[in-house]
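Apart from one protein chain that is not included, each protein chain of the complex appears where it belongs.
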Amino acid sequence: MIGRSFEHKIKIYYQDTDCEGVVYYANYLTYLERSRMECLEELGFDLKKLKEKGILFVVASVDIRYLLPAYLADILLLKTYITKVGVASLNFYCEIYNKSLLINKSNVTLVCIDDNFKPQPLTEQLRDKFKECLQ
Amino acid sequence: MIGRSFEHKIKIYYQDTDCEGVVYYANYLTYLERSRMECLEELGFDLKKLKEKGILFVVASVDIRYLLPAYLADILLLKTYITKVGVASLNFYCEIYNKSLLINKSNVTLVCIDDNFKPQPLTEQLRDKFKECLQ
Amino acid sequence: MIGRSFEHKIKIYYQDTDCEGVVYYANYLTYLERSRMECLEELGFDLKKLKEKGILFVVASVDIRYLLPAYLADILLLKTYITKVGVASLNFYCEIYNKSLLINKSNVTLVCIDDNFKPQPLTEQLRDKFKECLQ
Partner (left out) sequence: MIGRSFEHKIKIYYQDTDCEGVVYYANYLTYLERSRMECLEELGFDLKKLKEKGILFVVASVDIRYLLPAYLADILLLKTYITKVGVASLNFYCEIYNKSLLINKSNVTLVCIDDNFKPQPLTEQLRDKFKECLQ
């Protein structure tokens, strides 16, 4: 990957695990979302203010591979990249590491929508900021 | 308990359990809430319509005892009672059974609020319906 | 799709929604998992007994498209199909409907593992049962 990498850590608590003793598969999507929210904040965007202006993001698709399990008290490292900036969409690629092992990778597509859940073009300011991250 | 009992079943899936092999303690509060929503619907109330009229309910307190664990694929039976109808509040008592064993009991206080999260009196219609359940 | 369809209903409660007013994207994966567990039970398999024999299933990949949002109190219909039976893997395709609208579709790959999280071939009994569903 080239382009700016955003790095965040996530610690695994009881709530994240299931009775097979590992992190439950749906929870990885919550980690991806936390990481995307942190990315936006690091780029200077305030999700609450965007929302007040009628700018929202929804997930249009997720493609995720589970390579290795994670366990209680593990500390995961997420490396998130913006891989494409479309007219009204945004692609993220994320690798999750447990110690030095790659345990999960995913592609997520977000779509920018208005208050009525209709797609709308990214503002120029958003697009410029995101494009700076591409490389 | 005297008064009308509302009964609902909840099945335990992987998402409900944690790495100790049992249902995670916070998830019982989600079952209580599902059961309260079903109660309101059985009494003829539509939460979406109430919300449109500016009538919302929030939880003010929970007092819950965990007596026995529950496991994957168990089917829990919730018996919910309305125990008190206040000016702007509502008390629920719930017993959760796993087969014939009582595994959990709780008291929950709801407060009726408006769009600005300020308490407001229950409408007469709501109060009457709830009082009918008291016995 | 040809092949046997497994149908299950999921009702949306507060816990399923987020502050954008719709079902949170990660929760769809919990619905898919509930549906898969129901499929296995309908086919006569008991997940607890399989586990005792050292037969577990983990998710290897998910490819999911979010087409339309879902809201509080909606009742979703999941139509699940087994689309491929591999030596140690199993593919599911699921469509989620809200009233008559298709709101979500996904492909999930499961891998059969042993107690040590190593892939192991499906037993003949499992493979036969799953293959019967293919068409």
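Think of it as A, B and C in the order they're written, each chain with its own count starting at 1.
The rule we apply is simple: a residue touches a chain if its C-beta (ideal position, glycine included) is under 8 Å from a C-beta of that chain, and two chains touch if they have at least 3 such contacts.
Nothing here was measured: the structure is a model prediction, and the numbers come from that model.
Engineer: For a quick check of understanding: of C:I10, C:A26 or C:L76, which residue touches the chain that isn't displayed?
Structural biologist: Going through C:I10, C:A26 or C:L76 one by one, C:A26 is the residue touching the chain not shown.
Engineer: Suppose we count only contacts with the excluded chain; which residues of chain A make the list?
Structural biologist: Residue positions of chain A that touch the missing chain: 13-15, 30, 33-34, 37, 41, 46-48, 71-73.
Engineer: Pick out the residues on chain B that sit against the missing chain.
Structural biologist: Residues 20, 22, 25-27, 29-30, 33, 56, 58-66, 69, 117 of chain B touch the chain that is not shown.
Engineer: Residues on chain C that touch the omitted chain in the whole complex?
Structural biologist: 14-15, 17-22, 24, 26, 71-72
What we mean here is this: only the chains that are shown with their structure count from here on.
Engineer: Cα centroid separation between chain B and chain C, in whole Å?
Structural biologist: 28
Engineer: Would you kindly tell me how far, in whole Å, the mean C-alpha position of chain B lies from that of chain A?
Structural biologist: Each chain reduced to its C-alpha mean, chain A and chain B end up 34 Å apart.
Engineer: Roughly how far is chain A from chain C, going centre to centre by Cα mean, in whole Å?
Structural biologist: Result: the chain centres lie 23 Å from each other.
Engineer: Quick check: what residues of chain B touch more than one other chain, meaning two or more?
Structural biologist: In chain B, 14-15, 71-72 touch at least two other chains.
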